[in-house]
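All protein chains but one are shown at their positions in the complex.
Per-chain numbering from 1; labels A and B assigned in written order.
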Amino acid sequence: MRRASWQEYQKEIADNKYYYARSCIRQNFFPGSERAFLDILTNDLGVDIFDDPLHTSCTGIGYHSDVVPLETIMTVVARQFSLMAEAGYENFISSCITSFGIYNEVLATWEEFPETEERTRRYLREATGRELVKPRSIAHTSDIMFHHRHSIARRAKRRLVNLYTGESLRVVEHIGCHYAKIFPKSGIGGSEFPYVLAGMIEAWGGDVVDYPERRHCCGFGFRNYLVQANRGSSIANSHKKLESMAPYKPDFIVANCPGCAMFLDKWQYAISEMDGTTYGANGRGIPVLTYEEMAGLVLGYDPWELGMQFHQVDVEPLLDKLGVEYNPDAKYLGRDGKLIGRPRAVAVNGCGVELGLRR
Amino acid sequence: MAYRVVIVGGGAAGMQTALELKSRGIEPVIVERDIELGGKVRGWHKLFPTFVPASDVLFPLAQRVKAARVRCFYGQEVTDIASDGVTLRSGERIPADAVVMATGFTLFDAHRKQEYGYGLYDNVITSVDLERMMNGGGVTLADGTKPQRIAILHCVGSRDEKVGQRHCSKVCCITGVKQAIELREMFPDADIFNFYMDIRMFGPGYEELYREAQEKYNIHFVRGRISEAAETIDKRIQIKAEDTLTGRPLRMTIDMLVLLVGMSANYENEGIAQRAGLELAPNGYFKTVDNFLGAVSSNRRGIFYAGAVTGAKSLADTLAEASLTASAVDDYLKEVFNK
Partner (left out) sequence: MAILNFGYAISRPRAIDVDNNDLRKSNDIIAEMPELQACIGCGSCTASCTAAAITDFNFRKLHTAVRRGEYKGVYDELSKCMLCGKCRLVCPRGINTRGLVMLIKRKLGDF
């Protein structure tokens, strides 16, 4: 790919000693990705990362839906930072694009309007007795994965190559608006040609698909999704992207942002139910992965350990192309080994489901 | 003995200044960074608004400079200037009784507007590329075929604080109109769209040409700036803009996107100005004493300006101004040395 401009957008990313801030959506909808991130960093890369049980939601979804005031979210952010300092860390990494945007925006606001920082310090002190200590560096967890992409490539069990054809897999990357559209310099590659996911895909042997609506928002939009009456505008944006990428026949989509990963996946189901359109091969959907799942598959993790059964769109066709061995019967087994139930078979979801099991 | 004036830059402004000085009995010396005279006009196809070939202006000008035996240094870059001479990168100094800065401008680098994909998508070109194509083998798409639908985007690197270019580059509007007409003549059946924020037709004959482009050549003018360009699977370009006159977003696929690149101040201006004690305008161009009676004078006596070194100018304005510069230099020399 000829997009060399990413090299103009570099930021300092710490090599080690990270304080991990989790994502609300991911913990609920695909918790396997955060688990995988911790496992990969700790077990594969031997990096020090602290998963602090004391930290909370950044309240970003509430903030963007007008139920959490600015003063409140600033104080919550200040508390996360002070918890990090208390734990002895100074490199703050966020597992969520919304949070990443919030952290950057709050820091920038404090910089521009010092009175807001003073006020936040006072609130934090009054509410928790803590002192605000600002982080030395802020990064998104995908930045960390990008930073270590070559180490991961060296440990790879497989590459992003189609086993049947020997060709590189075609991968659509979706960055998420708040990664670099608010502060282009805070994202690797800037906002027009972000390289954070593209760099991983290329390092691990895949081909990045550049399609016309690549830069377009997935449509999550917080209140556009949260209010049922507004969901038509949310799904319309994912629809626009899927229509635009479909001619390139991507093997999978990899998303940076919890909301994007969720909506690009789940809206494929809704669209197929609403107007019968599907975007993947053989009338199925296009699998949507997180970058941890992509890294996990490259490193040889079990797809069900990665939590890929949580996806709306079946990932089995992709696993087959990659030559990943998996046990179809284990897909819906819980931690205790018992069947947790199967979803109803529909166009985007229903691989391997025998007819008799359809309800 | 004749007074000697060093002119930095051998483009249209420098050549015209040299000729005017020579006719006043002053000895001009041109220091040109390139290996030949001509500056930015070199390689240009035709000039607005009359479609006169650029070579019809440039060639006679260079011939006259040659005939007048103006001394020229080629391939030499001036790093410092003062009222009594200039210093070359080699360290050599050329003494003078006055100095004229005629170093023009730098073309805006279209790569910097990343959203248009210049350098990335084959059929996204600049207005300068288009002139070169017209001057050379002709205009085609990258695969050698004819474009069916072309968009010309105004104000790329002009009136845009995102790239630090707040000024209007002045000549791009009329260039866009001229190029649209030229494209129409090459491709009678193509759809041609000009996307603009404002149309600024400041010169004689410009507005008339604009109207002709609309009415006679059926060029579509859409008031709205293209926000992004992306390549489609068949190597065409998808663009998004607002059609502000209908108040609705507009999207379309085109075969070729022409970016009308603006005029930026030279990067070197800052260092030269700092060391010579010259004032710069906020946009990085050299600042003249005023816009009226001191329009070619710097804040340092003995240092003068000609052409686009003080701001975006058309070739016609540049040539007219160069004569004024020569006259101001002449007055200065008389005042200072012939008391």
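Just so we're on the same page, a contact is a pair of C-beta atoms (placed from the backbone, for glycine too) under 8 Å apart; a residue touches a chain by one contact, two chains touch by 3 or more.
Because the structure is a prediction, the values reported are computed rather than measured.
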| item | value |
| --- | --- |
| Residue of B:E161, B:E215, B:D234 or B:D290 in touch with the missing chain, whole complex considered | B:E215 |
| Selected residue (touches chain absent from view) among B:G25, B:G138, B:P204 or B:G247 | B:G247 |
| Residue touching the undisplayed chain, where the options are B:L141, B:V163 or B:I199 | B:I199 |
| Absent-chain interface as seen on chain B, which is shown | 191, 199, 211, 214-216, 218-221, 223, 240, 243, 245-253 |
| Missing-partner contacts on chain A, residue numbers | 228-233, 235-236, 239-240, 270-271, 273-276, 347 |
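By our rule, only the chains that are shown with their structure count from here on.
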| item | value |
| --- | --- |
| Contact set on chain B toward chain A in their complex | 111, 114-115, 119-120, 228, 230-233, 238 |
| Residue ranges of chain A touching chain B (in the complex, touch as defined) | 2-3, 5, 190, 192-193, 210-215, 247-248 |
